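One protein chain is absent from this view; the other protein chains keep their places.
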Amino acid sequence: MSSSLGTLFRVSTFGESHGVGVGAVVDGCPAGLHLSEADIQGQLDRRRPGQSDLTTPREEADQVTILSGVENGLTLGTPIGLLVHNKDQRPGDYGEMDQVPRPSHADFTYQAKYGIRASSGGGRSSARETIGRVAAGAIAEKILREEWGVEIVAWVSSIGSEQSSDIDPETVSRAQVDATLSRCPDQPSAERMEALVREVLDAKDSVGGIVSCVCRNIPAGWGEPVFDKLDAKLAQAMLSLPATKGFEIGSGFAGTQLRGSQHNDPFVQKGERLGTVTNNAGGVLGGISSGEPILFRVAFKPVATIGQPQQTADFSGKPVTMEAKGRHDPCVVPRAVPIVESMAALVLLDLALRQKVRG
Amino acid sequence: MSSSLGTLFRVSTFGESHGVGVGAVVDGCPAGLHLSEADIQGQLDRRRPGQSDLTTPREEADQVTILSGVENGLTLGTPIGLLVHNKDQRPGDYGEMDQVPRPSHADFTYQAKYGIRASSGGGRSSARETIGRVAAGAIAEKILREEWGVEIVAWVSSIGSEQSSDIDPETVSRAQVDATLSRCPDQPSAERMEALVREVLDAKDSVGGIVSCVCRNIPAGWGEPVFDKLDAKLAQAMLSLPATKGFEIGSGFAGTQLRGSQHNDPFVQKGERLGTVTNNAGGVLGGISSGEPILFRVAFKPVATIGQPQQTADFSGKPVTMEAKGRHDPCVVPRAVPIVESMAALVLLDLALRQKVRG
Amino acid sequence: MSSSLGTLFRVSTFGESHGVGVGAVVDGCPAGLHLSEADIQGQLDRRRPGQSDLTTPREEADQVTILSGVENGLTLGTPIGLLVHNKDQRPGDYGEMDQVPRPSHADFTYQAKYGIRASSGGGRSSARETIGRVAAGAIAEKILREEWGVEIVAWVSSIGSEQSSDIDPETVSRAQVDATLSRCPDQPSAERMEALVREVLDAKDSVGGIVSCVCRNIPAGWGEPVFDKLDAKLAQAMLSLPATKGFEIGSGFAGTQLRGSQHNDPFVQKGERLGTVTNNAGGVLGGISSGEPILFRVAFKPVATIGQPQQTADFSGKPVTMEAKGRHDPCVVPRAVPIVESMAALVLLDLALRQKVRG
Partner (left out) sequence: MSSSLGTLFRVSTFGESHGVGVGAVVDGCPAGLHLSEADIQGQLDRRRPGQSDLTTPREEADQVTILSGVENGLTLGTPIGLLVHNKDQRPGDYGEMDQVPRPSHADFTYQAKYGIRASSGGGRSSARETIGRVAAGAIAEKILREEWGVEIVAWVSSIGSEQSSDIDPETVSRAQVDATLSRCPDQPSAERMEALVREVLDAKDSVGGIVSCVCRNIPAGWGEPVFDKLDAKLAQAMLSLPATKGFEIGSGFAGTQLRGSQHNDPFVQKGERLGTVTNNAGGVLGGISSGEPILFRVAFKPVATIGQPQQTADFSGKPVTMEAKGRHDPCVVPRAVPIVESMAALVLLDLALRQKVRG
């Protein structure tokens, strides 16, 4: 188990779907920051299920409580405990699932690793685990915004084969993103995506997608070569999310087809700073931020739990037909948007503080 | 700076292009392992420049010396110091480069971060930095092979738009990979790739590519949720390499277009173990190895240093035309093959030891 | 801030005297362990104030809740969240203390470090912070006991100049320790100590003391040279406790006066294992456990907060006479006994798991 991330702004998360609750401890938050539950609740609300007919109808209020580290509305520099109670604290009764590992789910590997697993829907592999990350990320984002003017905006750039038309990373805003249920800031594409999700839902199936993210106003100099490069830590953070299968920054996989003469970003003076004409680098050179916007994309596979019957095998290897009960998200990517933003904030603030040592 | 990686098998690298040498300290290597320089030299030889007309003709012997941690051919369980001397220890004289940051290179960001940078070709952002990783990775790989029978094989699956036909990850071997200069185990594709590299070389340009990698015989249970998931640590390791822009595991970005009913990997008994019929997961479920082969791909951008003149700006923002001196690799991906394997080995062994605690 | 300890069994604590509560997250607890709040409550009860007329009469129930990581009475291998609610969650109103840093207390240094400090009695420097440690330590101790038969017993060996007569570390038990209010297992010494504490209490003063601790049945081989040696980690753990000023193991400071010929512990066969005739080493050689009992002592200074008026200065440097309100512990060492045991357990289990990798 390694549920801690970060060197100077360090987050330790805890909690399963069942049990008393989920949350995080944030160690290393600067002192003297104005902070209340309201600063955190916004991103939790964007993350929670039941926001539209596109997601699971499970209603969870997911109200956060600050346990420590804040007095009279100001952070003390001491660890901030964060807790969200679970609505249903009883151990799960998943019946068939006890005997049959769900295909493409972590039931099998948790059992192999720990010799035991949560009876409930996924334990720590459940999306509910991300609550602690989002709560901590909201604090990180507040500091980044107040101290450096950082803006982090993620959006859905594809669902299945439905792709968004080009989004301008220099201007895209959370208001634009939240204007559509699918969180794609391009309305016509959003409508096609939503139609696709409803179709998939009717078919008791699921579908994957891609979340794009831009981080603006990052000064040059963040990132710690060679193993904690900015892009390396972003990649770790994103691949640590449930259901992710890929990460690319800047030109990514497509850029491998270009020549150096096409791909190189020439330097040019931009106001006070030296910038680049193009941004194939995605804002990172040699693992260190360049001052250009950081641009990356995260691939999410289709949700593993589907209502259709599946031919598979139980833990003993006996062939069985499995049919998942209940209703599940047919597509996680709209809800993944604030989660991706939160992970980006956690990575960026930690590297910002590590660079601040050199100030 | 963060030049250490790993929790129980911990590697700390050091060294620039100039100075006395480059190397690594490996802390946590199990005691009683047979080890000599010969176990390490093989992968260093596959990594070094000058192996064919496709790479830079710089000849560097890159002979490794074991400084400590081994006595009478056996590891002591104490830190293993590894050193490769630099041939040329004089500080570089790069003339124009002192004033002009090379486009898409780390000159600018190192200067922004540290307020100073190596006069030499790249300092820690140079490919030479990977020598310490490869030396340490060779030790990790030996342990993985001897204790678990792990096989790690990487190959070039594309250069520019030239793609390999399908390679069978269950059987591909290093001998097949090394049979072509481009390290693509499919001969006709390899020839097209090599022709492309020569064309690019003649044009004083460069080109990117993709390295694929398979890790076989990994038992189920490796990977530490939630932040040190196996795929998350692989992603960090690969994005920490120079010139990488993307990482995907299993179905990756393409898999986002599938439905859950297409993408899910049904379970099936395979001899002694429960396996899966397909392997869209790429051998990892919930961040933990499933027992199926681990399959991932790494995107490398075209080399930034090219011989063609480039319009750019100097550090003061003044427009200049830059023309790189000397000869540089037009394409790094063939040499990246052993580097990718080494990083995979470092990640896998560390997680293997962390799982061993539970044994 | 660094409120995390341990590499494989990792504890992150949080919480101040005021606020919602105090607690810890334990990451890396082995799966499949029987665990309930009852396993933890015992040591918390031994730690809490109000146990006798020797300590502060503040009554705090300090009931622990397990937030996560346990289902159906078994640990899941996932992080265990632990929470003890504070009785009084209002920010403190300490009046004079806002302007005047208490002598020999952390008011001044917290203000210097963070630019802010908890209005309440000490914030993270308060003894209340140790609740998370004791809760986590109780879990560690259970594992040590069940897997290796480890016994950890601490006792009060001196209060002020009142010293205990010799206690046999091979046999001393917690029942013997708890048989006296002062937690000194030697009844006549205990009575003198208790008389001294009452005298000090009447004088509105305080007094220091020494806690001794033995850890039995530790197999040879625990401890990670060179920086995480067993004695080095114990020293860090003990000096991280409030009010501690010294640590010694085995012969300690007195042993510096001996000759090697007097101090050396000759080897001798003891049943199945090679042991030593004497144990001046205190059970640790070269930073690694030898199989002999681990013996160490921890020095606690007199409590800083006293009822007597004190001549000191306020934050601006102006001379003032300070008189602490309320009633405070005149002597912390009896309550420190379970805290010392808990820290020992946290250190030992982490090193046990790190050694298990080599098994």
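The chains carry the letters A, B and C, assigned in the order they are written, with residues numbered from 1 in each.
Assume contacts are C-beta pairs under 8 Å (C-beta built on N, C-alpha and C of every residue); 3 or more make two chains touch, one makes a residue touch a chain.
Please read all numbers here as calculations on a predicted model, not as lab measurements.
Only one residue in the set C:H34, C:K245 or C:K325 touches the chain that does not appear here, and it is C:K245. Here one chain is not drawn; of B:P49, B:G69 or B:G246, the residue touching it is B:G69.
Within the whole complex, the absent chain has one touching residue among C:V150, C:A304 or C:A344, and that is C:A304. Taking the whole complex into account, subunit C touches the unshown chain at residues 1-5, 7, 13, 101, 103-106, 108-110, 112-115, 124-125, 129, 158, 160-161, 200, 203, 205-210, 220-229, 231-240, 242, 244-253, 255-269, 274, 276, 280-282, 284-291, 297, 299-306, 308, 310-315, 317-319, 354-355, 358.
Although one chain is hidden here, its contacts on subunit A can still be listed: residues 7-8, 30-31, 77-78, 225, 353-354, 356-359.
Counting the whole complex, the residues of subunit B in touch with the unshown chain are 1-4, 10, 12-16, 18-23, 25, 27-29, 31-32, 65-72, 74, 76-81, 83, 91, 113-120, 123-124.
Throughout what follows, only the chains that are shown with their structure count from here on.
Centroid analysis (C-alpha atoms only) places B farthest from subunit C. Centroids of subunit A and subunit C (each the mean of its C-alpha atoms) stand 39 Å apart.
Centre to centre, using the average C-alpha position, subunit A and subunit B are separated by 26 Å. Of all residues in subunit C, those touching 2 or more other chains are 31, 77-78, listed in ascending order.
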